[in-house]
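Note that one protein chain is taken out, while the other chains of the complex remain in position.
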Amino acid sequence: MYQAFVGLEIHVQLLTKSKVFCGCRAAFGDEPNTNVCPVCMGYPGVLPTLNRQAIVQAYLVARALDCELSESAVFERKNYFYPDLPKNYQISQLGSPVGRNGRVDLDLGGSRRRVPIREVHLEEDAGKMIHAGDVSLLDYNRAGTPLLEIVTEPVLERGEEAELFLQYFRRMVRYLGVCDGNMEEGSLRCDANVSVNRPGKGLGSKVEIKNMNSSRFVKKALAFEIARQSGLLDRGAPVAQETRLWNENRDLTEAMRSKEEADDYRYFPEPDLPPFKPDAAFLLDVEKGLVELPSARRERLVAEYGLGPDQVDFIIDEKSRADFFERTVALGADPLAAASWLGSDVKRLLNREGVELAESPLTPERLAGLLVLLASGRIHGKIAKQVLEVLFAEGKDPETIIRERAWEQLIDAGAIAKLVDEAIDANEKAAAQIRAGDEKPVGFLVGEIMKATSGRAEPQLVRSVLKERLAKSR
Amino acid sequence: MNHSARWSNVLLSPDRTESYLDYARGWEKRIGSFLELSPPVPASPPRGDLAGIPFAVKDNIAVEGFNLTCGSKMLAGLKSPYTATAVRRLQEAGALVVGKTNLDEFGMGSSTDTSALARTSNPWDTSLVAGGSSGGSAAAVAAGIVPFALGSDTGGSIRQPAAFCGIYGLKPTYGAVSRYGLVAYASSLEGIGVVAESVGFARRVFEVIRGIDPLDHSSVEYLPSGQTPPRPRLGVVRGLAGLSGEIERAYRRAADLARGLGMEVSEVDLKTFDYVVPAYYTIATAEASANLARFNGIRYGLRPEGTENPEQLVKGARNRGFGDEVKLRILLGTYVLRSGFQDRYYVRAQKIRTAIRNDLQALFGAVDLLLLPVFPTAAFKHGEAGLTPFQQKLADRFTVTANLAGIPALSFPMGSEAGAPLGLQLLAPAFEEERLFRAAESFAEAVPLEHPPGYSEEWRS
Partner (left out) sequence: MELKELYVTASLAQLDLSDEEAETLSALVGQMVEYFSTMREIDVENLEPTTHALLKTNRVREDAVVESAAADTLVGNAPESEGRFIVIPNVL
């Protein structure tokens, strides 16, 4: 009976080596106040210098979100006092951001929702303030690391949709290589604005929700907030325009202490930085960074290789995995087999060893080698699994492994015939039964031969040679 | 140049440093131009184009190993952890920093009397101010303690004290000299420049400090036209009102002299002239309100005792750290940027700035140089006998134009009257500093440089 309008404000910590306006290392988890210099500590007399990689990545994200790219991106000072903000203004963008009017066509599992992107702008992050009793501790390592802010129009209607959007977005920035997407460490942050109203009545009072540091919390917080606002409207109570924090321990949103007067950020153009005007060479660099995005890749992998929905979702979830998959296929592996192995045995081993695919001993060459051995019948499934184990343990090629361990399947008809004869001789009773037309012991004899060869004999071949022998001597 | 030959040896032995300090301290008792004076003892003879030449640096420009107080209680005792690009370039050319000079607090003033740390007086007459905000630098040069000093010019802060002290003062083209290391007051208007005892020094120093800097993205490649008209067309402004008698006489005398020196003198109008000061103060204070926000007592500088929360700490530091003029300008700048007022004041001022630039561009189609007074009067007296802060601001009307337009200007001495030196300024299109130097050299031939009583070169020989 109510309609909810949810817009997201996403902050992306860009993966640059240095900070956005100075040469200090942009890193997470270092000793406090080690990656600092007079510029990012807001000393008197210093000036910001724009990191090219940060502006490239900003344009890249704007491009990937189908934004209109700014021909003159202007930096502005956003003025507010806070102890973790060294200059007491943040260099940000307002009037002429990097990108505007973009869109994402979000797959809602069956239906699609176009999510308009209002803007993409580049700014600097603040430091960190840790509260410790009656003091606060300040660490400026993060101050000046590049942040990209992405603002959507309020067109999402449910917590699940926001979660899907965030997952889509996270995957996209990881594909582009501009952010590691780690919400727990804060390299991807999401705030939301929520308003609820009767359908057709437009937006209601806007409530900002902060402190949701996982996509699951985004879903839960928004579901709670939509229900809370609907409940207020049910009772005819007003919804206060305010900022609320998600409390993950209590599963609810709480009003933040309100300030006496409204913020007035007094934005004005940053005189220390000339407006950035992308030229042809710069735009070419941006295009070079524009990889095939997850949604497009998903469609292509389904069309090209016939992957099923779950399989393809798993494969495209990480760009490195999808790249691995396609390289494996290009090296001759069967696509479905490759997808299935990546989704089962390989995944299990990676989890067990606690490593990422890219860091593991498995390479597309090795997986393709293994799958080709399997497909050509030189090894069978059970051995293949063992080969993978050894591959992870010893980091060798599948060929080497089966040669060293003499694991190659016995497919030589003469050799098999000799083994069959030996088995018949050793198990006369069973052989007789089969000759008499009772097929039951066939499995037993095949098993004996497999045992004798440590599983190397090709079972189908054994079975057919066995039947042939016992039929002949009838 | 024989001038620098005399200067290049003054610090090369302990004996010489002793005579240097004797001379300097003699003056300092009367004029107080330095906040910090500690000439270096070079381990080996310096090399370079300016080898061994001592110079002073305004205390809003960073020099590692020296304080960086900006004349404010807020930063008293702060040692700079780095060196400004302009200073580094001079040091690389062999010049030696002897100390840091007094200024109006954060460069906000026209007398150096808003300094919270020391009082500077004019070497010609200690009842007079040295001008400001680079008053310490100008006084030190006029007294013959250093042949040149770095200053900064946001709205006349180099040219006006240079005029008050009877020396040369160059405000370069915006961006020609890196601002890295200059404590920002109004970033889009200001730059580092030089006060000097001669055009020769001003030129040589400018040649060393100019040029694009990777640490200042608002600095630019120095690309002059390379053409200096042999018979420059000089514009003098029609109907300038409110000048004191001595300045009016000096202005007329200079115009007459220019004709005699072979310049083509013509009268011009400045259509936007009435709006330069309000536009300037709107933009300058707006930028200042943000530039001075970083001073909050947390990371460095003054921190009040016994505060209980960040807000008390920050407000306490700013209340105690800033003087009245600084507070006034921060409040003004905050006000003109506030939502609801920004279009009326800040944005409008920026549009007027465009009009001023257009005005000057048209003007420089008709003339090569523009002659203007620097200040409506000669150096005024300290305190109540002088000018009120508001009168001082209105009096910036001749200097702020160059800052709003980003063009170079050079103030030069034009003799003295009643024991106070007189100065005028020349303006040129962007990157045409050489035109200014040539014209000032012509004037120098006709008007010999005068020194204040007590000035001596003997100790240097």
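Just so it is clear, A and B label the chains in written order, and each chain counts residues from 1 on its own.
Just so it is clear, a residue touches a chain if its C-beta (ideal position, glycine included) is under 8 Å from a C-beta of that chain, and two chains touch if they have at least 3 such contacts.
The structure presented is a predicted model; accordingly, all values stated were derived computationally and were not measured.
Undergrad: Thinking of the complex as a whole, which visible chains are touched by the chain that is not shown?
TA: A, B
Undergrad: One chain isn't shown here. Among B:T17, B:S121, B:S134 or B:T282, which residue touches it?
TA: For the chain that is not drawn, the touching residue is B:T282.
Undergrad: Kindly state which of the options B:K100, B:R203 or B:R299 is in contact with the chain not pictured.
TA: B:R299
Undergrad: Return the single residue from A:L8, A:L85, A:I117 or A:L138 that touches the missing chain.
TA: Of the candidates A:L8, A:L85, A:I117 or A:L138, A:L138 is in touch with the missing chain.
Undergrad: Touching the missing chain, which residues of subunit A?
TA: 16-18, 22-25, 31-38, 41, 43, 49-55, 74, 79, 81, 83, 88, 130-131, 134-140, 261, 264, 266, 268-269, 271, 273-277, 279, 282
Undergrad: Can you list, in ascending order, the subunit B residues touching the missing chain?
TA: Contact residues on subunit B toward the absent chain are 78-79, 81-82, 173-175, 188-189, 214, 217-218, 220, 272, 274-275, 277-279, 281-282, 289, 293, 296-301, 303, 307-316, 318-319, 322, 324, 327-328, 330-332, 334-336, 338, 345, 347-355, 357-358, 389-390, 393, 405-406, 430.
Convention: only the chains that are shown with their structure count from here on.
Undergrad: Touching subunit B in the complex: which residues of subunit A?
TA: Those residues of subunit A that touch subunit B are 38, 41-50, 77, 79, 81, 83, 86-89, 136, 138, 140, 264, 266, 268, 271-274.
Undergrad: What does subunit B use to touch subunit A in their complex?
TA: Going through subunit B, the ones touching subunit A are 60-62, 68, 70, 75, 78, 80-82, 84, 179-184, 187-188, 214-218, 286-287, 289-290, 293-296, 298-300, 310, 314, 334, 337-339, 342, 346.
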